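Here the complex is missing one protein chain, while the rest keep their positions.
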Amino acid sequence: MTSMRNHTRGAVLVTGVATLSLIVAGCSGGGGGSAASTQTKGVTITVALAIEPPPRAALDAFTKSTGITVKWTNVDWDSLQTKISAAATAKTYFADATDVDWSRVGQLGKLDWFYPMENYVDTKAMAADMPQLNSFTSNSHVVGIPYDASFMVTTVNKALFAKAGITTLPTTMDAYTKDLQQIKAKGVVQYPLNIPFAAAEGLSTYWYQTTAAFGGTILDGKGKPQFATPDSAGYKAAQWMTDALKTGLVPPGNINVSDSQGQQTLMAKGSVASTFSDYSGNVGSLYDLPASSSVVNQVTYLPTPGVNGAGPNLSNPDGIGIPRQAKYPAAAAKFIEWFTTAQNQSDFAGASGPDKVMPGFFIPSRMTGLSELTSKGKLIEGAQLGNLLKGSAPVFPEGAPAWYPQFSHAVYTNLHAAATGSMSVADAVKAIADTATKLSNGS
Amino acid sequence: MKRNSPWLRRMGVLFLLVWSLVPLYWVLNISLQTDAQISAKPANYLPPTPSLSNYLALISGTGELPDAIRRSMVNISVECGVATVVTVLLSTLAAYAFARMTFRGRRILFYSVLATMAFPAYTTLIPLYRIMTFFGLVNTYTGIILVYVSGFLPLATWIMYNYMSSLPISIEEAAQVDGASRMKVLWHVVLPLARPGIISTAVITFLFAWGQFLFPLVLSSDLSTQPLTVVIAALQGRHTVPFSLLSAAGVFAMGVPALIAVTLNRYIVSGLLTGSVK
Partner (left out) sequence: MSFSTRRRVDLLPYALVTPLTLFIVGLALVPAGYTIVASFFRVQELNPPTTFSGLDNFRRLFGDEAVRSSMGNTALYVLVGVTLSTVLAIGMAVALQHRFAGRSILIAVLILPWALPGVVEGIVWSSIWDSNTGLLNSLLSSVHLIDHYQVFLGQNQLLTILAIELVQVWQITPLSVLLVLAALQNIPGDLYEAAKLDGCSSWSVFRWVTLPLARPGITIAMVQAVIVTLNVFDQPYVLNGAASTGASLTMQTYFISFQNLDFGEGYALSLLITLVTLLVSFGVFKLVYRPVEF
């Protein structure tokens, strides 16, 4: 009898302790809200970006001189944006330095998810050397530092154009379209144009660039749509893009192809002759690399054909900033400073040889970095790029609105639907315009 | 019945084999080829020069991808392993109480547990995320394991309950008459008898946990806790990863569950069918 009681009591005790420990573990576990540290020596910071890390040697040199170890995480762009949102809304830590995309500056600024960079680095001095820094300012705070000068360019495969008998490259939209049709008619390639119609961000940026080529803008300063009427640039751009698919200028499979996929599997393999909205630096970092391309030395940048001549190149620079939940913001700032020096930028882009190249790094955001690269003759088509960079303009002159992600989602899903034919271009454009109107009205 | 059936059955068996195995064969096939070889039109139905280079690229050497794969293998093993152990433990204890004891609230608790199975898991995703945030458990093993356990406990309890109910009560009664306490009966008599049921529950829970994607996608933000499934899905999003490498990663992720499913399929079947067979 006694043993029975003791055993039972014992069992209850064990289960109770087990349960309690589960609860306690639940409450105390995890890295809750530890206060941000000003420490810089001897710490390890996490850097999360959508690109490959710089060469090991460079990072080691950084660690040696500052005592800061860098843990690099390469996350694909879409997932990274979701992570940034998720971590910020949950107020949890996930990185000390991470991506600040030009399109998110409005949202990030409004939500105050990032430390103002002017508190950590001399942004005034930087501004003169980095033309795109002002796109990273929101509410008079600098949300992030642009580390590259990515902008949208038109690329053409000269060899394929020549094969079709085209000796002077087009300068207007009409000539460009005619040339593509000629390439198709002559059988040089079956589908000469690459447009990434997958419902993803790449489709949105393609449309912005095409709209600029047609001579217009997307939103005004208040966020109101500028493309709602059929005679507007944005409408014409949408029409042109979907017509290209319907008339067989674009491979049918592109309905599911994203921007980078199209560049790597189509343009770099010579399956298409041109990408109207490509990314600056791709010639040097993709099309001219034997490891990834079958069209080495065939692809060149073309000043974007516009209505009456060259159109503008819209900039989509990538930036890096410090989330509010960073554990070591001071250390992260040191890293950002190092990462964006002119010397490092030009090295990453290939100025000092292939050992120091950072895979996927386009072109430096600093003018001094760019000129260093060009003077060493290491920037493929550097002069051309330099000119295009000078003429580059931001997509949204007043900065990207805070509701940009939702807007972009509307853009790419509707344009995709128009491309599949399940929606007319008119309906698609109307849907996008309605979304912009609704969001800019604050609903 | 005598003439048609064997022919029909053979068709059914053939269909079953093709249906289940061809997709798996195909991904294995691609994983043994190089990027250039997989662009062939028509495709190579057999790898022309079978090579393990994709697998080597995934697991050996330095570099960000092999590191990520190795780290996430560790993560998924820890998360699934611990979640399985905890789930089996808690469900066995509770199932014994439901099956063999009477107490106030037994019915309502039991039906509540079953009712939560009817709720699709994704319904609770966002509030769970916020609860985990509140306790600072986002991106921790503890947080992910707690969520897994809470998700699989109802099914595990159901399986164990059915199993225990089907055990002959006479043995337990005999032991009790002999003077053993209930806990002793549970430990020394029931558990050994229930071993097959426990294995079923453990295997099914482990497989479910291994296959999780959306929950860890939301709850784990970096490589310190990301399981293999999330890392591999992210690879697909990167588009710089060739299909051949991606396929190798896929085969890799399928290796463990495939092995378990084939060797322990007896337990899986009996576990899933618990309660259906009279």
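Note that the chains are named A and B in the order they appear, and that numbering of residues resets to 1 at the start of each chain.
Rule of thumb we're sticking to: a residue touches a chain if its C-beta (ideal position, glycine included) is under 8 Å from a C-beta of that chain, and two chains touch if they have at least 3 such contacts.
This one's a predicted model, so the numbers in the text were calculated from it and none came from an experiment.
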item	value
Among B:L32, B:L128, B:I159 or B:A175, residue touching the chain not depicted	B:L128
Contact residue for the chain not shown (choose from A:N74, A:T92 or A:Q107)	A:Q107
Candidates B:L58, B:V149, B:A175 or B:A194 - the one touching the absent chain	B:V149
Touch residues of subunit B, complete complex, unshown partner	1, 4-5, 8-9, 11-13, 15-17, 19-24, 26-27, 30, 38-43, 45, 90-91, 93-94, 96-98, 101-103, 106, 109, 112-113, 116, 118-128, 130-131, 146-147, 149-150, 153-154, 157, 182-183, 207, 210-214, 218, 229, 232-233, 236, 243, 246-247, 249-250, 253-254, 257-258, 260-262, 265-266, 268-269, 272-273, 276-278
In subunit A, positions touching the absent partner	1, 4-5, 8-9, 11-12, 15-16, 18-19, 22-23, 81-82, 85-86, 89, 107, 110-111, 197-200, 252-253, 255-256, 265, 402-403, 405-406, 409-410, 412-414, 416-417, 420, 422, 431, 442
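One rule holds for everything that comes next: only the chains that are shown with their structure count from here on.
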item	value
Distance between chain centroids, defined by C-alpha means - subunit A, subunit B (Å)	36
Of all residues in subunit B, those that touch subunit A in their complex	64, 93, 129-130, 132-133, 135-140, 142-143, 146, 181-184, 217-218, 221-223, 234, 237-240
Contacting residues of subunit A [partner subunit B, same complex]	3-4, 7-8, 10-11, 15, 22, 25-27, 29-33, 46, 48, 52-53, 72-76, 78-79, 83, 86-87, 90-95, 258, 260-261, 264, 360
